[in-house]
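Data first, discussion second: the structure below is written as structure tokens.
With one protein chain withheld, the remaining protein chains of the complex are depicted in position.
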Amino acid sequence: MDLVATILVDGLIYAGWLFIVSVGLTLVFGVLNILNIAHGSLYAIGAYASATLVGIYFANGGDAIPWGSYAALILAAVLVALVVGPILERGLLRFFYGRDEVLNVLVTYAVFLILEDVMKLIWGVNPYFVYEPYTLLGDVEIGPLFYVGYDFAVIAAAIIVGLGVWLTLNRTRMGKVVLAVIHDSEMSQTMGVNVPRIYLGAFMAGTFLAALGGALTAPMISVTPGLGVNVIIVAFAVVIIGGLGSVPGAAIGALMVGISRAASVHLLPEAELFIIYFVMAVVLMFRPEGLFAKTQARKI
Amino acid sequence: MTTKTKIGGAFAALTLAAGLATPAAAQDDTFKIGVITFLSGQAAESFGVPALNGGKVLIDMLNQGGQLPAPYTQKGFGGMTIEVVEVDEAGGATKQVQEFRNLVQREEVDAVVGYVSSGNCLAIAPVADELKAFTILYDCGTPRVFETGSFDYVFRTAAHATMDNVSLARYLKARDFPVESFAGLNQDYAWGQDSWADFKGSMAQIYPDAEEKTALFPKFGAGQYGTEISALLRERASLVHSSNWGGDLQGFLLQATARGLHERSQLVLAAGDHVIPQLQDKMPDGIFLGARGVNGLAAKARGGELAELTDTLWNAYEAEYEAFPVQAPFRMWQALLGLKTAVEKAMAENGGKKPNDEELAAAMEGLAWDAPSGRIEMALAGGHQAIQPNAIGTTKWNEAEGRMELVDVEYFAARCVNPPEGTTSQEWLAAGFPGAQCD
Amino acid sequence: MTRSLTLSAAAAFVLLALGALVLPDWAMFLFAMALAKGLVCLGIVGMMRGGLVSFGQGLYYCLGAYTATLVANTFGVSDIFLLTVLSTGVCLAVGLAFGPLLASYRGIFFAMLSLALSMVLYGSLSKMSFIGGTDGLNIAAPTFLGWAPEGRALQTALYLYVAVMVVIAGTLMRIYFDSEQGLIALAARDNELRVEYLGASVRNVNTYSYVFGAVLGGIGGTIAVLALGHVDPEFAFWTTSGEFVFVAILAGYLSVPSVFVAAIILEMVRSFSNLYFPNTWQLALGIFLLIVIVVLPDGLGSLVRRRKGDAT
Partner (left out) sequence: MTATVLDVRDVQKTFGAVTAAQDISVAVPEGAVYSLIGTNGAGKTTFVNMVTGYIKPDAGTINFGGRDIAGMAPRQITRMGIHRSFQIAQLCNELTVEENMLVAGAIHGNHRPSFLRNGHNAEARDRALATLERFNIAEHRNRLIPELSGGVKKLLDIAMAMAGKTSIMMLDEPTSGVAADEKFPIMDLVIGALRSEGVTVIFVEHDMDIVTRYSERVLAFYDGRIIADDTPDEVLSDADVRRYVTGAAA
């Protein structure tokens, strides 16, 4: 029985992380219709930025109030969104709106290559550590196992992010406009929506979420070059499973992948590598556009 | 037809560009080496850049001349200035084969020193022979390079990875560590898979009664080990083995120690020394680890005849890069010192000319020389594969001086932990280490 | 086959063959690899004409390469013709199995599913330590109907072999592109509904071009592994496939020869940027990619061939 509980807890922790890194991807795709390979790089930049910021925090007497390091983590993600988001969206991506989806994948692939080296130029190859926030929340004992309190903070963060995105989209005027753009950007434009501003806002939100994923992960890893590569594929899979452009889809996709992966590690470790593709193949077999795809009924 | 002509024109232009881009060949008073190691990606931080930095420190000292103790007092390689062409090893074996050909045929380097990745080593070896290009594989671990092929122009100046895990098992025995069961967490690629197989094989000989528990292989660069750590905590094995390196090892250690895995199971790390400078006191005490040779802290702690050579390079490295050298620079040093020895031996035989690839290969075969990591002997694979001594120690944080120390270090002779000539490492493990010479 | 096409094919071959005389060794190898990869990209270009872009052509590139290697190492076959036929056969069979399944998907879903398939192959091969796992396998130099050249002769023979393959495949694909089926594929790319309401199956159209892509991928992979002497699962990794897509986009879908020119350009850019900017070659490559996409949105081919009724 405690095996099931362990699988669920492990799965939830992983799913929380997956959701944070993939929800931004699905949001950006929904609004801009761009599947952003550089999302992984933004994640890595978030990790570096938070490592740097938290480092600065503790170097300047942060030890007195260690809790402030959490604010530093989030501030790092905000900074990345404010700086990198507009540079990429205004400086590059806006020239590609309405172009072929696959061509746009290639554009972001180029961005990914460029950012990999830019990060190296900024932060070098040596790892950054910011483990203080990781241990700050103490341990949690569940059955025979210890978990780190921080793991549950990640779950909480995922829930807050999910609720935040959902409420913004469905309960604010701004959000409803964004939903309209997701549904039909041409129509929204004719109806007087300032689409470029929505695009910029959505891309910055996506950047913030990617960077937040990296920032929250940074305390439990060493931040090194090449960090973003592995994130891209899993985030893609989650988003494809959930349906491109769907926020609830990303949540369900993350849960499915997280829990099946945990089950696999505990019960059948050999299959772990394939589990994500397996889930994806099964979902797409029955729902070719993912679980919560935006409907594409076409008037003829 | 105009289409074809234009495309043809483009093709011709490319051909011409390719034909013109021929650089000047190296001159007789310089010795040009191509150095290939990871400058980007995960392995850059752990292996590539420290090795390159170590190489630069050594080459600078050699090019000045007289900076190192005997027998390395002569300037450069046999008086020739050493020139380096750096190439990034990232990008896969396909790219590396192409770059290797470019180095040899376009850049016309006199020797190639490189390759951390075993896959790259396997891919390069036949190409080096085809091009008759003298090549030193300085770091990669897989025993398969010379066990499944034989190459005239290829030499590996570091022992292969079997030694790491045999040494771990012998260390456990030497310290009388009780092992009822053992589990593993290794990266899901050849390095991690081979390492686990070697460790299992060694344990089967030395601890035949120990039970083998779960073997986990998270993806390379996974970053998140929460689920795996839960599984390992549940297993309650006496030992948890890992050959992870770099960010994967750092991430695993941070997450595992936060959840007390090291208190439930003894952690044994096949190649763990290189994360100490980064982790510092975050690396828990009491972990058994190796450095793939008597490298890093184990070399420093050894002292003895090689202390002067070791300390000279150690201090120069520390002064330049503000961190102590771990395993990667040591392997670069042993490769470059071996190359120096071979060049000078070949020049002694050919009358002082710059040696060609054949002369270098002849000089390198079966060579033995001293390096900071001990005496390196090209004893296997017909004199093409090195063996070297190894050491395993236990971590202990020195609070007073704020640095990590290695205590309870056991040194193993090269012939104690490496298979003898003519036996593959898998046969040697399966047969219970026949011919091992431990004192 | 029209006279102008025959002449073009002959001219292309003569031009390529001249390369064997003037190219230095390293460049001949680079060209041979580029042309082999160009074959894979030609398959993507075929799919692009029908509106699909596969982000998983590494699947067939890898499959072809592994088939050749395993056959060579297990049965001692070294003849390049036989190896090409065998691995192409395997890719054809796999292509026929997956083609109809994937052909129901479009756009990003097709791209991502084909990518997932090749990643599954990548994962499976990485797990198979009995065939080298991630380290991969070596394959001995090929023989040509009993002739076993070495050194420059071997490189020249391989180069000419890939040149012949390129000319044959290029000519056949040109015939296909210009054929009735090729025209229907172009129409399907443009307006799938129209094609369905004319009574043709877009799924079939996509299956055909997918299967051709599989075959070309297999040929490209076989030649690449014989030239390299080594294969590893990286052949199926998504970045490998991404590069193929890049070449296809760089070339555009209008002209066949531009695919191979694009492949050579990419290899040269990469090779030189790797040497001259060892620390920032990815940056250089990424900027090059962006420039190409911005300056040549329809690819190199658009410089020489315009999409108008009079293009012959």
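We call the chains A, B and C, going by the order they appear; numbering starts again at 1 in every chain.
We take it that a contact is a pair of C-beta atoms (placed from the backbone, for glycine too) under 8 Å apart; a residue touches a chain by one contact, two chains touch by 3 or more.
Note that this is a predicted model, so its numbers are computed, not measured.
The omitted chain makes contact with just one of the residues C:Asn73, C:Gln181 or C:Ser302: C:Gln181.
The residue touching the chain not shown here, chosen from C:Leu21, C:Leu145, C:Leu198 or C:Val295, is C:Leu198.
One chain is missing from the display, and on chain C it is touched by residues 2, 175-176, 178-184, 186-187, 189-191, 193-201, 208, 307-310, 312.
Convention: only the chains that are shown with their structure count from here on.
Between the chain pairs A-B and A-C, more C-beta pairs are in contact across A-B. Note: centroid distance chain A to chain B, computed from Cα atoms, is 36 Å. Separation between the centroids of chain A and chain C, computed from CA atoms only, is 33 Å.
Residue positions of chain A with contacts to 2 or more other chains are 116-117, 120, 270, 273.
Shared interface positions of chain C, defined as residues touching 2 or more other chains, are 126-127, 279, 281-282.
Across the complex, chain C is touched by residues 1-4, 6-8, 10-12, 14-15, 17-19, 21-22, 39-40, 85-88, 91-95, 97-99, 101-102, 104-107, 118-119, 122-123, 125-127, 130, 142, 144, 148-149, 188-191, 193-194, 197 of chain B. Every residue of chain C that touches chain B in the complex is listed here, in rising order: 4, 7-8, 11-12, 15-16, 18-19, 22-27, 29-31, 33, 126-127, 129, 132-138, 140-141, 150-151, 154, 224, 228-230, 232, 234-235, 237, 239-240, 255, 257-258, 260-261, 264-265, 267-268, 270-272, 274-275, 278-279, 281-282, 300, 303-305. Remark: chain A residues 3, 6, 9-11, 13-14, 17, 116-117, 120, 125-127, 129, 131, 134-135, 139, 144-148, 150-151, 217, 220-222, 224-227, 229-230, 261-262, 265-266, 269-270, 272-273 touch chain B in the complex.
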